[in-house]
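One protein chain is absent from this view; the other protein chains keep their places.
Chains here go by letter, A and B, matching the order in which they are written, and residues are numbered from 1 within each.
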């Protein structure tokens, strides 16, 4: 079903730029600024809101909800729960980013409780995080960085997708997106992407933008990963380190056009 | 009275650079870093503090207080209340930024309660926010982005200024600053300013720096909007997207000189 082609990705980017969907982020302190800028650079409209008093109402305005408790604490976990419940009621797509799952039991347990109570449309994490969230015994994490390759987490991702029903994206040198009966591989990106903080979080935020305009969660996640990876390649060409890479990545997302996607996309629909 | 001339704006910038006034910000997570940097680039000295235990004492050290509850929650609203009360007592100028007013009733109600209890020297928001804060029925907001032009909010701004007594600034393609009996129009700026997050918040922070050295709130707000718009024009000339625009804007604020203000200022005192 899913067709991860430049044409389809470009169509979704066009929809995002034309409709500027509101993406409601309950996200961590480290990346609030940079993910808001990544969403703006792509063409979406970000809002960050986490008060229990208002998240329900904010979800009602949004085209997608992105939950990322990377700097978790109890009030944020409560707000995420309320927002995810509301999103489920409204059939608003939810992207869940299990930052640092496996690092502490508080994170793993909180995340696990949230995703099993309100199964997200898309879960995106690195290999360690996906394995920890799936309950895989082999999961090993180092703070928020993965100690495994994305390939190692394929089984865990498939199990999670089977259990919860949405798309599961394992990002790494190769990104895998797995849904019921479909699997996409994206091989775009650049090593400098691991040298600045929050690019995984930006990927999840862009999944939110795509999910707001693209109903198939596998296609939405694949589009987001491809677009970020391609922008990363563009940025890396002229960067002389992680600092210049970071601003060039925003420029590249802003300047992204169909020709660039067509030329750079390295995607495969495996079935 | 107000004379929005390059000479007057440059005088205020000089005062900021010489005295480096401490600007106490109770501001949102998304923009803490970028507004601190904007204040430093202009020449002011930023401090971010929001604990109920210390805001009163911090206000006592500051030349201005900037309140921006863009990622609102109950403890921050309580801290804002204490700080605004203390600022009123000390006659320290307060800038209030009603980020996302109209998006949720929690925001609108909290903001409304704060500004009516402790009328700020300057309120700065986009059209939707000013209309929502003024209670205008037509207010429509999309998260934190305006769906109206600044012109649409002129009546609401005048009502708010009349009710609360300070200056009300509606920012947009044209910025309007309205006080009792005075109105200034600023037409500086660049479309890229809407493509990075937090420039409205930076504008409010700069209003704080100007308010610390300039007693007339209309003149202070006009100076801040002009300076940010001019720096934005300078930055946009060499930027290739929102990423490079963002760092060039800080450079431009830092390099700002009288000649540049004189050459670029597009201001009109309407009365």
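Heads up, the rule we're going with is that a residue touches a chain if its C-beta (ideal position, glycine included) is under 8 Å from a C-beta of that chain, and two chains touch if they have at least 3 such contacts.
The shown structure was predicted, so the numbers you read here are calculated from the model rather than taken from an experiment.
For the chain missing from the display, the contacting residue among B:13, B:62 or B:114 is B:62, taking the whole complex into account. Residue B:32 is the one among B:12, B:32, B:169 or B:192 that touches the chain missing from this view. By the touch definition given at the top, subunit A reaches the unshown chain through residues 28-31, 33-34, 70-74, 100, 103-107, 142-145, 195-198, 239-244, 246-247. Listed for subunit B, the residues touching the missing chain in the whole complex are 20, 22, 24, 29, 32-33, 36-37, 40-41, 45-51, 53-54, 57-58, 61-62, 75, 246-255.
By definition in this document, only the chains that are shown with their structure count from here on.
Chain centres here are Cα averages; for subunit A and subunit B they lie 33 Å apart.
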